[in-house]
Structures are given as structure tokens and as C-alpha cells.
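Following this message is one structure expressed as C-alpha cells.
Every protein chain except one is present and positioned as in the full complex.
Chain lettering (A, B and C) follows the sequence in which the chains are written, and residue indices restart at 1 in each chain.
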Amino acid sequence: MSDEYNQKNTPIKAQSSETTSGSSGSSKDIDYVRPAELPEQDLYHGHSFITKWIFCQDAKVIGVQYFLTAVFTGIVGLVLSWLMRLQLGFPELVPFITAEHYYQFVTMHGMIMVVYFLTALFLGGFGNYLIPLMVGARDMVFPYVNMVSFWMFFIAVCVLMASFFVPGGPTGAGWTLYPPQAILPGTPGSNMGIILMLVSLSLFVIGFTMGGLNYIITILQARTRGMTLMRMPLTIWGIFTATALAMLAFPALLVSCIMMTLDKMLGTSFFMPTILQAGEVLSYGGGSPVLFQHLFWFFGHPEVYIVALPAFGIVSDLISVHARKNIFGYRMMVWAIVGIGALSFFVWAHHMYVSGMNPWFGFFFATTTLIIAVPTALKVYNWIITLFRANIRMNTVMLFCLGFIVTFVNGGITGIFLGNVAVDIPLSDTYFVIAHFHMVMGIAPLMVIMGAVYHWFPLVTGRMLSEKLGKWHFWFTFLGAYSIYFPMHYLGFIGVPRRYFEMYDSPYVTSATGMNEFITVAALIVGFSQLIFIYNIVTSLSIGKPAGKNPWKANSLEWLTPEVPPAHGNWGEKLPVIHRWPYDFNVPGAKEDYITQTTPPSEVISAEVEKT
Amino acid sequence: MNEIENKETVASTHKIGIYLWIWGLLFVLSFFSYMVDWFQFQGLLRWTLILIFMFLKAGLIMAFFMHLFWERYALVNVLLWPMTAIACFIGLMAAEAKYTVLTRLLYFFTGG
Amino acid sequence: MHPGIIFLGVIVGSVLFHIFTPWWWTDIASNWGAMDDTINLTFWIGGGVFVLVCLFMVYCVLKFSYKEGRKVEYKPEDHKLEKILTIATTIGVIALLAPGLIVYNNYINTPKNALHVEVNAWQWGWQYRLPGEDGILGTAHVAKISDDNPFGINLDDPNGKDDILIQDDVLHLKKNRPVKILLRSLDVLHNFYVPQFRAKMDAIPGIITYYWFEPNKIGEYEVLCAEYCGVGHYAMRAKVIVQSEGNYDNWIKEQETFSDLIAKQNNDKLKLTIVAKNKN
Partner (left out) sequence: MSDNSLNNLPGGFKGMSQDMGSDQTVFKGVQWGKVMMWIFLLSDTFIFSCFLISYMKGRTSTVVDWPNTSEVFSLHVNGVPVPLLLIAIMTFVLITSSGTMALAVKYGYEKNRKMCGWLILATAIGGLTFVGMQAFEWSKLIHEGVRPWENPFGAKQFGSFFFMITGFHGTHVSIGVIFLFIYSRKVFRGDFDKGKRGFFTSMKSDYVAIEILGLYWHFVDLVWVFIFAFFYLW
């Protein structure tokens, strides 16, 4: 990891800043910032409608494009989840949900939500919009590549959606796509469906690599004057680490996609041992299905953090701004993000405790997994300590942050169950797992996304979202989602296995019928309550209260652009110069309760600001 | 832009001799690793030699042809640390492969 | 109403739900009580942390909601506090991990006297093979499976001759006798899972996987496939009957061995050839 050595530099950096700026007392020297290293970036300015809004090279527009595309696929995923829940809660109520269709819904829901919705939304959407603004760059470093990245993603989504309409329908292999079952006739969509899925994933990886290079290099190499790594908002740290993970984890996905495509189309036997199906020995032989699982989870586990880390980062910023207090233990937060990211490459097989891998791996992976619990727990502590003796605005954004903390702590703790190998054995492949990961990487990141939308909507559109509708939206979503997934853990305790189209009358499951019905109803309500959100966004675009500059009184750079919403090139004529971290809220001795990052020290001479 | 170019010029116009040296060394090392097969060394010796020549060649290409030797440590470290993840993956997969072949030999009587 | 109260309600509701829930584990019927214990341990430590963290959050929200001019603490870092929290968490994690690893060590080390039972899984059904007198299962291979040799047993392996074949999805087990389940899949991934036994493991084509348990309660249990294996996954059920020693012995005597099967087939073939000859 690139950031492994950050801490070491801090004392040295402090020294150097003392020698360069702190030696004399005059205000000019206090404000000294190293001169620019880089020349101005020359940008391509679109002229026509097409170059301005469609094939646009402005990261902000690309971010919105990513956001909208991801939300569209997310809505498809949401509808699929209703259909699944309808079958589970009220079997045979909807006649067209057959077992084949049910499994196709399960698969597409999972894949869409994890990859095409959450990953694309956090990194493609928020990443594109916020990175250049928050680090003080005019745009991403390679705007053209960035544009191609979005269109690759768009094509990937189209290919994915196309699989709904091919003969045999989309793949029903489960989102993990485990071979041999994924490419054998016993699984729905094992011909065109799975091929389109693999092609779509490969396209996604290629597109994402282009975007990821942009995010990483913009953050590492295109920051503005004064913006050290340790002055970046945690949002950027989260997105940066997640992108670094993605660059190193997606290759494993790509490789497994290529190999499975070859198994399917050319009849190679990478993952395919001798198989006897329907009384016939297939032409495969000697391959290893577990290899796929290793490759998949070598991607899959970092993927979990690709979704979680940006959420961690964003929520830290939201909490800090709306609690009007600096984030507690910023340095530790950064180290926790980076540490979690690095460790996430050493824990993948905790998804495979009962997969039949070498049993001795259990010890290694249980240990590494529980080690991750430590930095994660520290982050949680820091969030709530930030709230302590703060001045908390109880607006929609803060509500979503609190909702995040509750669901994340809940999901994190059930994660300790599943990470600890002996505890995992009875619980794996049951509804406990479903409940756990929906809580921790479904609901919790969603809470952050929604909070972030309420927070940054004024920046993107120049208008505020309605607080009243926002609060209704929050309570429906939070209470609804919590009452879906909290009881679901208990289904897992009973031992109900996941991916069951129907339970029939298994003795220990009939008792849960009532709960299944309740969960289904809750899921429908939560889903429909998102209409409030959409309605809020659509109406606020035209009738929302004009936001003006910096409506939240935040410190970070994205609110300090000359125009709101920011124009192409972000900063007008002169790039901003940074003097501090973005968390100087309620500094003793300062006139206002916030000091923006661009405020030079000479203007707040009386404030007891700590050196950052 | 100018400044950066100048720096690059400083950083990479090394004497031609060094490239020719490395080039020659690569040829020699390739020849050696080919000889490992030619003389049909087996077992530990074969593996030791293969790996030594491989890493030497890879190291020379990276260090000199790809200029990593002259790059600042920040870049070098960013590029090399992620390899620990790969190393871990290799080690565990080697163990996994051994385990797979073990169960196959124990319970199957023809190819798995 | 202050939002903090609602959050408090959520926390209290969660705890109450747990106390009054009618949904809990099925009664355990194997030796893996230790797994339940580790779950309980994790539950109490984890649940405690959850409640404490959330209550603290609610407290902060109630106490420090926005008031113009409220005095806010400015303390970017507190090394002592951070150190204490790190150490406390680490201790907690070790307390959870260590018992887990001990249980897992038992889980992967099968006792010597365990009865080996091979479970064959396919889309979508089960069959079982038990060793005969010698206590050893013969080697087998999926590619050799045919109507004559439904388990693909190696004809040259003397250990396989007396193997007991159960071409039915009901498996009988002896109470208090450890069983090592050897999983062999003919096609895709499956998982032989009986919730009451707690233990589970995937069956993977191409290798043999295993786990063990000791059934300790007489009764009939439903087997569920716990690894997605295609459209029929949800219907892939079977039954395990745990019996006392006497009943079990009676049952096993009635089962056919591999050599019985071969003999029967040879008889049939003989009859067929005789019939054919007679016709001529």
C-alpha cells in the first residue's frame, strides 16, 4: 500500500514546515505554502451538447452519469428483491416466480447491488464528483480516459441488462457464480446468461481500471498547494484506499471470469473436474472448483471493503460537519482505513470455511479476520466519541449517519460471529449470513449514500432537499430496513439455509412463516418509501430552497469553489491554497464555529489551532 | 512542464554503457537458465537455479531498464509492497494444491 | 419526539426481541455443544458492545443536540484513550478467537474410532456408502459409476468389496458413535447439513471433503443441502435417523454390500443368458 509509511513522515514534515515557515513571527511567513510543482492542467472544454453532457470529460458530469446509471441498476436490483421476498413470504402468490426465476432474481440482485450499484456509486459516482474538488484539482488527471471509463461501465450495464432478454434468461448461479454449477444445465441461464454475465463483469473491470487509475493518480499527484495527504478529508482517504484495493482485487475477478468463459465456451477444465450429470460423464476432468472460490474471494473480500471504506470515509466527514466538531483521532482513522485495506487481502478464505479447502487454513483466516475487527472497532469508537460534547444538528444527514452507526455496529458484530471459524460453521450458508451482509454492506453503506446525497445535493444542484420529506424517508428506510434484517438473524439461528426457493414444511422452519411474511411486508414498504426520496430529489431540483455558498458551514474544499455548483475547471482562475485539515470546527478562540481549509493562519491568529 | 522534463532528463540519461552491460547480463542469465534445462538438473538444484536466474533477470529489468533503481523510494515501495499479498496467495495456494492432490490420491483411483 | 428517543427504542426493542424471541436454535443433537457455547460467548460480548456503543450514541445525541453557542470540546486526539480502547478491543477479540480456534481444532481432527460414512451427492439427491467388516471404504471414482456399480467403486480394491451400499436417502447412525462424513459429489457443489448437528461441509466434485460429529440424541432429522446447487437446491432433502445400537445393527444387517450387488447382477446376467439360450 502506498500509504504504509505516512506516519513516519509526519514528524519530519513538521520539522520542515517549522524550518520553512515557523522561524519568524510575521504573518506573511505563517501563511507560507510551498510553490506549485505542477503546471496548470489544460482541459478540454466541450462546446456542443454531446461533448458537454454525453461524452463529457468533466469529472463532475461523469460522476453524475455514474450516479444515475448506478441508481438505475440499483432500482432494478430493488425490484428483483421484492420478487424474491414475495416468494419467500407468500409462496405461490405470484404465479410467474418459478424456481428458475427465483434463482435468477437472487443472482442478479446480488451482482447488481454489490458491483454495479454500490461499487459504481461510491467510486464512480462520489469518487468522480468529489476527488478533484476535495483535493483541489481542476479535474481528474486523464479526463479522456475517465470518460471512456464511464462508457465502458455503461456498456457493461447494457450487457448485464441484455441478459434478461436472451433465451434461457440471466444466469441463476448465485452472485458468487460458483462453478461447476454455474455453467452446467442444472442452473438457469447456464448458456447465454452466464456468458453475458462474465462478459459484463470483464467490461466492468476494464472500465473500472481506467477510472481507478484516474482516482489514484489525481489523489497522489494532483493535489493543490498545501494539501498534504494528512490534510485530506477522510472521504478521500476512503475512496483512495478502496480504489487501490479495487486495482489489486479486480484482476482476480477478471482472471476467474476469463477462465470460466473458457471452461464454458471452449470446454477447458480449469474449474471442472470429472462430472457425472444425468447419467453421463462430461468431457471435463481434473480441474478444481475450489480454485475458483479462492480467486473469487481474493477479489470478493477486498470488494466488501471497496464498498465499506468509502462509506467509512464519507460518514466521518458527515458526522464531523453536522456535529460541528473535529473528527476524533483523525490520524488513527486514516491508519484504520489503510490498515483495513491492507489486511483485506489476507482474509479472503473466511468466506470458505465450509468449502472443503485445506482445513488448516481456518486457523490462519480466523486470526487475520478477527485482527481486522480491531481497526474497525476503533473507527466506530471514534465516530461516537466525535459526537461526545459536540453540537449536533439533528438534520436528515445526521440521522442517516446515526442510522449508519447502529446498522454498522450490528452488522460488524455479526461479522465477528462469521469470521470466527468455529462459530461460522453452524451459521454459514444460513439466513444469518444474509442478514449479516445486508446489514453491514447493504443497509449501512446505503445509509451513508443517502446521507451523502442530502449533504452534497446543494453542491451539485445549488438547491437544498426538503428536510421534512427527508426525515420521513429516513425513518421509513431505517426502521423498515432494521426490522427486515434484525429478525432475519434468528432465521439463521434456527438453521434455515439460504437460497431456498421454498421451505416446504420442514419442522423447524414452519415456525418462521410469520416472520417471513413480516419481513416481506417490511421490504415492500422500505422499497416503496424510496419513492419519497425520488420525489424529494425531483421536486427539489426546481423548487428546492436555493442553497447559496457553503450551506452547511463545512470546511472542506468542495464547498469553497467560486461558483456553486462548481463550473468546469472547478476553481476559476486561481487554484486554492490549503492551510489546515478540514476538521477545524469550534476551535477555541476562533470567531466562528468553523475555519475553512483555505483560511490562512494569519486570519485566525487568535484561534488555538493544532498543527496538522 | 519544463522543469519536469529537465528532471527526467537528469534522471534517465545514463551512460549508454550501463544499458549495454545490463543487456549483456540478461543474455548471459537467459543462457544460464536455458542450460538448467539442457543439462536436465532435477529437484532442489533445478528449482534453486531457476528461481535465482528468474529473480536476477526480473530484478535487472526492473531496476535498470524500467529505471526503478533511480526512482525515489516512494514509488519503489508503492510498487513492491502489494507483492506481499501475492506472496501470501502463492503460499496458500501451494498448500491448497498439495491438499487437493492428497485427497485425490487417497480416495480416487484414476485421474480426478 | 427527539430522534434519540426513537434510536433508544430501536436498541431496547432489539434487546427485548432477543429476550422474547420464539425463534432460536433447534435442540442440539450432537457433540458440538462447544459451537453453541462459542456462539453464546460471542453473542454476549458482541451484544454487550452493541448495546453500549448504541446507548452512548443515544446519550450523546440527546445531550448534545444543536444549541446556538454551545461550548464544544476541541480535542483532535487523545492518545491515552485511543490506547486503552485499542488494548481493550484486542483483549476482547482474543477472548473470542481463542475458544473458537480450540473448537475448530477439534472439528478438523477426527477421533480414531469414528465410523466412516461416504455421502454421495448429486443433482438432486443423496446416497450413502458405509465400510463393511474391515472398516475401510474402497477407493472410487465418479467416472466409473454405472447401473452395475452405482458408487463407482474400484473393482480392484479389496477394501471396496464389503462396502455397504445404501441407495436411498435415509441414513441411519448409531447414537454416541462418532461419524466421519466423507463427502463426494458427482456433479456440482452440495453441502450435507443437519441443523441439529450444527456441523456442515461442502461436497465438491473432484475432491473428498470431510467433517465429523457424534450424534447423541435418538430421533429423525432432516438433511438440507446448504450449498446452492442449481434449480433443485431447495428440494434436495434427505433424512438421518439416529438409533440405539440394537436397532442400528438390525438395520445394517439388512443392507446390501458391494459383493452382494455384484453377485446379484451376475445371477441376473446368468439368468438372462440362460433365457436367451433357451429361446434359441
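Operating definition for what follows: a contact is a pair of C-beta atoms (placed from the backbone, for glycine too) under 8 Å apart; a residue touches a chain by one contact, two chains touch by 3 or more.
Just so you know, these numbers come straight off a predicted model, no measurement behind them.
Partner chains of the missing chain, restricted to those shown and counted over the full complex, are A, B.
Annotation: of A:Thr228, A:Thr513 or A:Thr598, A:Thr228 touches the absent chain (contact as defined above). Where chain A meets the chain that is not shown, the touching residues are 2-3, 5-6, 8-10, 12-13, 16, 20, 33-38, 42, 44, 141-142, 144-145, 209, 212-213, 216-217, 220-231, 247-248, 250-252, 254-256, 258-259, 262, 266-270, 283, 285-288, 291, 294-295, 298, 578. Residues of chain B that touch the chain left out of view are 1, 3-5, 7-14, 16, 19-20, 22-23, 26-27, 30, 33-34, 36-38, 40, 46, 50-51, 53-54, 57-58, 61-62, 64-67, 71-75, 77-79, 82-83, 86, 89-90, 93-94, 96-98, 100-101, 104-105, 108, 110-112.
One rule holds for everything that comes next: only the chains that are shown with their structure count from here on.
Chain contact topology: the protein chains form a complete graph, every chain touching every other one.
By number of C-beta pairs in contact, A-B leads when B-C and A-B are compared. For this pair, chain A with chain B, the centres built from the Cα atoms lie 35 Å apart.
Taken residue by residue, chain C touches two or more other chains at 141, 143, 206-207, 209, whereas all remaining positions touch fewer. In chain A, the residues touching two or more other chains are 273-274, 285-286, 288, 290, 360.
Of all residues in chain B, those touching chain C in their complex are 100, 103-104, 106-110, 112. Touching chain B in their complex are the following residues of chain C: 137, 139-141, 143-144, 154, 156-157, 182, 184, 206-209. Contact residues of chain B toward chain A in the complex are 1, 4, 74, 77-78, 81-82, 85, 88-89, 92-93, 95-96, 98-100, 111-112.
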